[in-house]
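Sharing a structure, written as structure tokens. Questions coming.
Every protein chain but one is kept in place in this view of the complex.
This part shows chain A:
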Amino acid sequence: MDSSEKGNLHQVKHVVLVLSGKGGVGKSTITTELALALIHAGKKVGILDVDLCGPSIPRMLRVGKPEVHQCDAGWVPVYADPQQQLAIMSIGFLLEDSDEAVIWRGPKKTALIGQFVSDVAWGELDVLLVDTPPGTSDEHLAVLENLRKHRVDGAVLVTTPQAVSTGDVRREITFCKKTAVKILGIVENMSGFVCPHCSECSNIFSKGGGEELAKLTGSVFLGSVPLDPLLAASLEEGQDFLQAFPDSSTYTAISQIANTLLSSLDA
């Protein structure tokens, strides 16, 4: 390994994959929220997005099309805040036309991901969160193979409460076991919706699946995150997400999860 390759993840203390067997469970949302909670806990965080085909936070950074620069060590990440507590890099930034990636077969995706994972100059980070596409295929194997040259602390798995979702996440757990990725725990997202009009809680996507899955597979249940219309509403009114988030009920759930995660990483 030459010194520049050694350098890119060398100063990253912890690498955590955010996985799900199922699409649309809110992996990217949870990744963002965890990142913010970790920053509030005083950590320097990076988000690496290797989902070529799916929407995630950095995709939206294409509004304004952030310029991605290279330095000797590789790609320079984009910073979300002036204090540079949150660094973001997405494979989407590297594609001239993101619609181009539409019809790529596995080998081409694998090649791009492999290069991408090793080539971002993160500098010093406490935690690097890796947002992944759903499933267990070429991209996932490519991400693992390339990250593993450095270090992977483990994976957080995201599910929604219903059985159709946990059914897929069980397979993701098998993937982790087969590829020797430590499972740091399970997060249940979209766990109940509190009606903003009358405060009745409805279990739109069923309930209990996350905890059941954790029990079934012998994994740690990190916590549940509800659907939070009040946070959405306050943002709708134009509040700054970075400011509004800590006041939301989502934040309480997420910061507990983040703290548990940090304890297991530092252990």
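A few points about this structure:
Convention: a residue touches a chain if its C-beta (ideal position, glycine included) is under 8 Å from a C-beta of that chain, and two chains touch if they have at least 3 such contacts; residues count from 1.
By definition in this document, contacts and distances are computed from a predicted model.
One chain of this complex is left out of the view, and of "alanine transaminase", "NUBP iron-sulfur cluster assembly factor 1, cytosolic", "ER membrane protein complex subunit 2" or "AP complex subunit sigma", the protein name its UniProt record gives is "NUBP iron-sulfur cluster assembly factor 1, cytosolic". Interface note for the absent chain: among A:Leu9, A:Val25 or A:Val156, the touching residue is A:Val25.
Among the residues A:Ala41, A:Val68 or A:Leu141, only A:Leu141 touches the chain that is left out of the figure. In the full complex, chain A touches the hidden chain at residues 21-26, 28-29, 32-33, 53-57, 59-64, 80, 98-99, 102-108, 110-111, 133-138, 140-141, 160, 162-164, 167-168, 170-175, 178-179, 193, 195-198, 200, 202-206, 217, 227, 229, 231-232, 235-236, 240-242, 245.
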